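Here the complex is missing a single protein chain, while all its other protein chains stay put.
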Amino acid sequence: MASVDPAGFQQLKEQQYLHDQITVPAELQSNVLVTTLDKAYNWSRRSSMWPLLFGLACCAIEMIATAASRYDLSRFGMEVMRPSPRQSDLMIVSGTVTKKMVPAIVRIYNQMAEPRYVLSMGACATGGGPFKEGYNVVSGIDKYLPVDVYVPGCPPTPEALIFGLMKLHEKVERQSIAKVAWYRKESSGFVPVPILGPDIFDPRQIQLIRENTLGEGAASRSSGGGEVRVMPELLSDDVKQNLEAIRTRYLAKMKQPA
Amino acid sequence: MSDAVAEAPVADAAAAEIDASLPYNNAVPGAVLGRWAEESDGGLIVAADKLIPLMTHLRDKEEYDFLSSVTCVDYSKYGGKLRAGVSERFDTVYHLYSTSKGGGHVKLHVRVPENDTVPSATAVYPGANLQECEVYDLFGINFEGHPNLRRVLLWDGFNGHPMRKDWHEAYYDEDAKPFKSRHPAKGYEFHEDKLPWGKNTTYPEGWDPEDWREPITYVPVSQAPGHDELGELDTESIVVNLGPHHPSTHGVFRMIARIEGETILALEPEMGYLHRNHEKIGERNTWLMNMPYTDRLDYINSMSNNLGLALAVEKLMDIEVPERASYIRIIMAEFTRVINHLWSIGFILNDLGALQTPALYAIEEREMILDLFEEVSGARLMCNYMRFGGVVRDLTPNWIKRALYLVHERLPHTLDELDRLLSGNEIVKARGKGVGYLSPQDLIALSISGPMIRAAGIPYDIRKVDPYCIYDRFEFDVPTLPDGDIYARYYIRLLEARESLKILRQALRDIPGGEVQGLPAFASATIEAGFGTIMGGRGGYSFRPPEGEVYQRIEAPKGELGYFLVSDNKANPYRYHVRAPSYINLNGLGPMSVGYKIADAIVILGAIDIVLGEVDR
Partner (left out) sequence: MYGTGLLKGLGITLKHALDTFRDDSKDVPSRYADSIQLDNRRRIIEQPIDQEGLLTIQYPEEKRLLPERFRYIPMLIWDTQKNEDLCTACGICAKVCPPQCIWIVRDADENGRPVARPAEFYIDAAVCMSCSFCTEFCPFDAIKMNHDYELAVYDRYPQLVYDKEELTVPVEYYAALWPSQYAAEEEVRQRKEAEARAKEEAKAKAAAEKAKAADAPAQKRSPEELQALKEQAAAKAKAARSGGAAGGEDAEAKKARLEELKRKAQERAKQRKEQGE
């Protein structure tokens, strides 16, 4: 609950601005092959970045307006909005993220193929926006997904969105094929899907929540110690019985001679 | 009905003596226990066990066939304590209208003690379905006899009923805005730091996340007719889930359909994916703060949402609106109607498979109207333009000239072009004619409103039957079509847009000059002392309407938009409820889709014309 110490706040800001100015590291600058390759690689990725056709709330209307005649996203090679996450490179989170919706969003994100980017459009997706205090509102999609560019505004005008997309292009251009995470073995990029409980919870935070609801030092029962367990959905008894009945009938049918 | 209700002290007292001077007590003895407030309020307190007979009487004998709104008020903190003269915590409120007689409403109150049940109105008005689900979800009131009472906006397993006054969320600051922490001493506070997990979530004490299993939400599509208990494998019907992420659900909406082959046996809407707690936040806001929030209800038509709230508060406080402001309001409301209808026509076509091109043509002119909105209000979508007692700023000098050009030249041209392009198109006809039919009686019973019922031949338009603002001054028709199918729903929107242009032409012609009316030319407290407020003077941004309640409905482009407000003479509304047309029109989605193909269900949804900000609020 600490209020902000202005000096520290300023410092933090400056650091972050510096960190935005990513440059090609010295050891890579000499590597002509990689840098040339990078250029081609990034140019092609940047010029045909297909967004996911995915609208959440009011901001989606402005997103549609951006894609429509007046602003014409096809000038950026982005007119092909793909409804399938498998075919898209960019998720524009356009609108309020609610707790009920966020498991679906994380699932969609997990289904997108690398390299993938997330652009958070509007105050709501960025930090909860005017609905931040709401009981069903996630205060920013960055609570669950890594976000590449934030576009503030409520709603951001189409120009503001395009400016955000151009920022993203810049970011893409600074990446190097030798360093990007998605060609490395250890990176999976998988985000555990949040679960709807009495309130939504992130499987990554189970230990933290246990400590708070069950008291200090509530030991984990899972042997892995901090390892993420994905909860299975339990079927209720009558569903199980039904499934079992179908299965037996099916098997019986199979066994019958034709 | 339930024994518990019969034992309630009030019901007992009523059974003892029946006051025959109260309305309807002769027809349904003992139904009405008393008046809710003074006579002008019109509210009647109804005995819970007589609610159904009374409603039946009202529907069959008094022609009150349209259940507009069902909602609930938690009176436990009225003016800080349980409301005087109310021994029960909750009060469910019903507003009934007549589509044949027109005119005002009958308002019924049923008092409900905590943990008690009310008989479900679905027995008389099937349209109460979704609204009762909402009340159950947010207040935890049980409706006995409801066919499918479930949590619509939140999910099964959610802890508590958030609209109760004693329920607080994780980022809870105070009961009412403005919060004291913002000024003058504390400094910025990152809300995420409030809780150890950095999110606005709370978990009940003693709850163990490792033991948690998601309950499986059962949607009774399995009770569909023709489904023979999973008997034969080869004719087995399957459940198909569409959404919440689906390109043709117009946002984050989910449909669960049981289909056999491609034919729909049953279909159930599932919403809440954009439930943004509009009402909870609205009850914490001051009255004025709610204005920009209404923009975000039906985010395609922010102007008409503004209008609804402004009218409701004006009715509550009895405020006079300058003539010119009324004209401006009507101009804005009708422009949004044109926008909305263009938008929905475009996207019906999108759903029919004519991807993008017709939609692009349809929303082209929208940009020009948005330019006009931006010119006066400063924003394209979230206009926040109206205020209680007027509008925030006068029009800009050239505005009317530009609007006239649009109304006389561009928009008629666009509508004609769309008409030419689409109305005779074979695919639109083949896919639209005869699909998604529902009889006028069913539509009314399901509380469906707006273009949907006018496409089924019911000339019910609030601008005509229960005029508000200054609509009674304009000459316009209420177009109707007899068919009640998708094609009619598409075409009625074209016709209505033309009628809107008619109103616009008259309003732009008749609008009185700005100088006479003294609307503020600039929204600035220094220029205009007490600007934008009703009382004038400093501090006018927070005012206290007198105690009372009000229900104001307007003919929004999507149907009947109602605001139900309860004031306890505080700076914040005690209860703030929005009767959202999109939400209630979804009552019809299931019945309309049954028997058609799954591809038709998409268009049926498109032709209802929902917007999720309003469905889920």
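Chains here go by letter, A and B, matching the order in which they are written, and residues are numbered from 1 within each.
Simple rule for what comes next: a residue touches a chain if its C-beta (ideal position, glycine included) is under 8 Å from a C-beta of that chain, and two chains touch if they have at least 3 such contacts.
Owing to the predicted nature of the structure, the values given are computational and were not obtained by experimental measurement.
Enquirer: Which is it among B:A170, B:M368, B:I470 or B:A599 that touches the chain not included here?
Expert: From the options B:A170, B:M368, B:I470 or B:A599, the contact with the absent chain belongs to B:M368.
Enquirer: Who touches the missing chain here, A:R107, A:K171 or A:R204?
Expert: Checking the options A:R107, A:K171 or A:R204, the one contacting the hidden chain is A:K171.
Enquirer: Using the touch definition up top, pick the residue from B:G80, B:P184, B:G206 or B:G513 that touches the left-out chain.
Expert: Only one of B:G80, B:P184, B:G206 or B:G513 touches the chain omitted from view, namely B:P184.
Enquirer: Pick from A:M63, A:M78, A:I108 or A:C154: which residue touches the chain that isn't shown?
Expert: In the complete complex, the chain left out is touched by residue A:C154.
Enquirer: Using the touch rule from the top, list residues of subunit B that touch the missing partner.
Expert: 173, 177-179, 181-190, 192, 285-286, 288-293, 357, 361, 364, 367-368, 371, 374-379, 382, 384, 392-393, 396, 402, 405-406, 409-410, 417, 420-421, 424-428, 521-527, 531-532, 538, 541-542
Enquirer: Even though one chain is hidden, which residues of subunit A still touch it in the full complex?
Expert: 4, 6, 9-10, 12-13, 16-17, 19-20, 69-72, 75, 120, 123, 126-133, 140, 142, 147-154, 156-160, 162-164, 166-167, 171
Simple rule for what comes next: only the chains that are shown with their structure count from here on.
Enquirer: Which whole number of Å gives the spacing of the CA centres of subunit A and subunit B?
Expert: 32
Enquirer: How about subunit B: which of its residues touch subunit A in the complex?
Expert: Counting only subunit B, the residues touching subunit A are 153-155, 157-159, 162, 167, 169-173, 186-194, 196-210, 212-214, 216, 230, 233, 244-247, 251-252, 272-277, 280-281, 284, 292-293, 296, 299-300, 360, 363-364, 367, 380-382, 612-613, 616.
Enquirer: Inside the complex, what are the residues of subunit A that reach subunit B?
Expert: 1-4, 9, 53-58, 60-62, 64-65, 68-70, 83, 95-96, 98-101, 104-105, 108, 128, 130-139, 143, 154-155, 157, 195-202, 205-206, 208-210, 212-214, 220-222, 229, 231-236, 239, 242, 245-246, 249-250, 253
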